[in-house]
Every structure is written in C-alpha cells, then in structure tokens.
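With one protein chain removed, the remaining protein chains of the complex are shown where they sit.
Moving on to subunit A:
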Amino acid sequence: MQWETVIGLEVHVQLATQSKIFSGASTAFGAEPNTQACAIDLGLPGVLPVLNEGAVAMAVQFGLAIDAEIPETSLFERKNYFYPDLPKGYQTSQMAQPIVGRGEVEIVLDDDVRKRVRIHHAHLEEDAGKSLHEDFHGMSGIDLNRAGTPLLEIVSEPDMRSAKEAVAYIRALHAIVTYLGISDGNMAEGSMRCDVNVSVRPKGQETLGTRAEIKNVNSFRFVERAIEFEVERQIEVIEDGGKVVQETRLYDPDQDETRSMRTKEEANDYRYFPCPDLLPVMLDSAYIEHQRSTLPELPTEKRNRFETRLGLSAYDAGVLSSTRPMAEYFEAVLVVCGDAKQAANWVQGELSAHLNRENIDISNSPVTPEQLGGLISRVLDDTINGKAAKQVFAALWNNEGQSADEIIDTRGLKQVTDTGAIEAMIDQVIANSPVQVAQYRDAAPEKRGKMIGYFVGQVMKASRGTANPQQVNGLLKQKLDEA
C-alpha cells in the first residue's frame, strides 16, 4: 500500500519584548532561577495582568506579513489546568477570537518548487515556567523566570506532506519572525518550539487518519527525525492490523523515537472562558495601517526580487535571503560595488568560508559590507587581480587596514597593466629559462597550452602577483611563438 503523510504544525514563537506579556518583569534568558518573576508572574493573590502593547504590535506585524485577516476585536481567555509551573492554575491564552486570523506562508522545496501552507490562526498567550526534575532528591524544582513570557502560537492547516515540507515551513516561519525582528528565533534557547501533528492515510483517501501530536520539538533536525520516526511507527501499527490512537507523544532525541505521554481519554478539559481581568483588544484600521508601514521587505519578496531584478540564480537568491542579516549584508555590498553577481559570489564564497571557519555570525563579521564592496569594486575596475583580491580580503579580515584601497596602496598590489613593463619582465624570464624555452618551441602546438603555465608563473612571481594575468598570457604567447 502507498501511504501519504499529513502534517500540521503548532509553532510557539517567543516574542522579543523586553518585559513579559502581562507584567513588567524582564524576559532575558539565562538568569538565576526565579529572579525574573514578579508578584504577577508568581500568581500571588490580588495581582492583576496588564497587557504588554509591544506583544500586540508584534502579533499584528506577523499577521500582516502572512497576509492574514486581523480581526477588529480579539479576546484573552483562560485555559484552566493544574501544573506546578503554571502559577495561576490557568494559562492566559486566546481561543475563540485570536489576534491573527487566516493567512498563508510560502515555502520553498528542492528544485525551487514553491508551495503555500495555510495558516489557521495565530494567537497570543503567556508561557509557563519550567519544572526541573534533576538534582532535587526526588522532588521537582520550579523556575518561574519564563512564566509570563509572550508567545505567539502559529497554527497551520494540515497542509504538509513530508518531513522535508514541515522543515521548510518552520524555516519559512523562522525567516519571517526574524526578518520582522519579533523573535530572536533561537531554537536552542526555546524561542521557537513546535508541536507536530502527524497522521498517515492510504494515498488517494480523502479523510484524515488519526493523528498523534508530538510535543515540544526544538530543532529543525529533530522535527524531521520525529516525523520520520512517527510516520514509520504509524504505518507499522496499521499494517500490523492495529489502529493509531489519538494521543500526545514526546520525541526523545537520544533514543531517536517518540513515546506516548497521554491519550485523548486522559486529556484535560481546559474550561476556556474569557479572562475577566483583561479587556478585549480592539484594533482600528489606523493602528493596523501603522503597523503595516513598519514592515520590512519580507524573505519571499526579497528572494523574488533577487532573482528577477538582480538576475541571481534561484539558489543564490535563496541563500542570500535566508536570514535578514545575510540579506542586509549582501545588499550593503551591492550598494557599494554595483555588481550583484560579484557581490553574491563574494558573500557566499570568501566571506562565508571565513565566517564558517571561525563560527562568526554575519552580523558580527570583521569585514564590513562597505569594505567588501570596496574590494569588489577594485576587482571590477581591474585595479587588482583575483589573486591580490584574496590577499586584500585576508588583510581586511585580520584588521590590517581600513579599506581595500589602503591595503592595495601600502602593499603595492595594484595590478600592472602597462604593456611595456610586462614585456620587460617576460623578456627577462625568457632569457633566464633557455631550457624551458627550447622545450616549448619543440613541442607540438596542442601541447604548448599546458607548458605556458610555467612562464606565466615566473612572470607573476617577478611582478609579485600584480601583473594582469590575461595580459601576461597574451604577450607570452606572442613572444614564445614568434621565433
């Protein structure tokens, strides 16, 4: 039997507000346990939540970025359940009237195939704290620093058909939220967490199979692995004559498997009802238009523009638009040098190689885009040749000069294009290499192409790399062949 995989995702994005969604406590990551939890985060008696307007603005910006409806009124509700790291015994969330309605995200698959994933809605909610089960001698520790951190939960339709599509979708969301600057997108610190709904059905069948929800998968790779494991598991269950149970499962990256957490029968009745401590959020069109005016160019638009307007390949456009810092670096280089293809090659080539080797983020690159653009300009106007350019780049990387021009000057890397000067060097090389000259001249014309390399090398050496290689080549041929 041929099986089809159906995947829907709930992605929790931690919003990059300074303070929590309903209190003034800091959201910074990594502080000592329980030092960033105020009376409101602790759920002490009598305290009240006050909505952080920054979180609303960020949610609206996301909605606009995915062309979603932004309802005039949205509502906070309480999701009631008991858990030690949930201080109030309820999570303030949104359910019936979320802040972002239906929208769409474009994902890019292999061979530049595009697909649209529908977004059911996105809603604002507060994060819970963390339960720590180790090092407490049979008890659990509770850290409420994270309690009250604003989350945007983005709920997709079950539109994905493979683990690769699911990963492409998460990458697309990651690009959108980081482009918008509404999240740092740091998956290792939990800034993006995914709940993956997976089911399988016989190919061609309309109705959906019973799904399992895999909770809290925290990296692109784990999402892929968890789905692949789960799909195989479900197919095996069905092919062995069993039935997939609707349940919540956990992905264990160490064992590379998913395990059952709780079945539907054990599920909570969350008793949602409107939170009486918070007013409905009312957004007028002026507010929404204002938020729209703050939006940057988004990854898909950028990618398309790089391809169509700058003439880059689909691959180059994809890489260069993959993150906002990368795209901004590339565009800043382009502004200086004016040649998109050269800028693309240098950013993806020499620069990326250096960055990767030293594990530096492009936004902290020791070579500024202005410096790199200046360097490329000197290549384009033939001031230096490619070999010298690499030397200049290395010098810039090591902070051995302010600009390409300065380094070219101080190191005398300016390309020699004066025919007379090059001819003089060639004559010298020919005079010093009688044996090689004789061999060359004895050789059949088709073999001479290879042999000329020796002379080019000698001339370049004599010029300390500054001679224009094309000129050297042409003149050498003339002189060696003329006898």
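Everything that follows uses one rule, which is that a residue touches a chain if its C-beta (ideal position, glycine included) is under 8 Å from a C-beta of that chain, and two chains touch if they have at least 3 such contacts; residues count from 1.
Criterion: contacts and distances are computed from a predicted model.
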Options "Sulfite reductase (NADPH) hemoprotein beta-component", "DNA-binding protein", "Cell shape-determining protein MreC" or "Glutamyl-tRNA(Gln) amidotransferase subunit A": UniProt name of the undisplayed chain: "Glutamyl-tRNA(Gln) amidotransferase subunit A"
Identified contact with the non-displayed chain, of A:43, A:158, A:181 or A:318: A:43
Chain not shown: contacting residue from A:78, A:225, A:324 or A:411: A:78
Sites on subunit A contacted by the missing partner chain, in the whole complex: 39, 42-51, 78, 80, 82, 84, 87-90, 142, 269, 271-273, 276-279
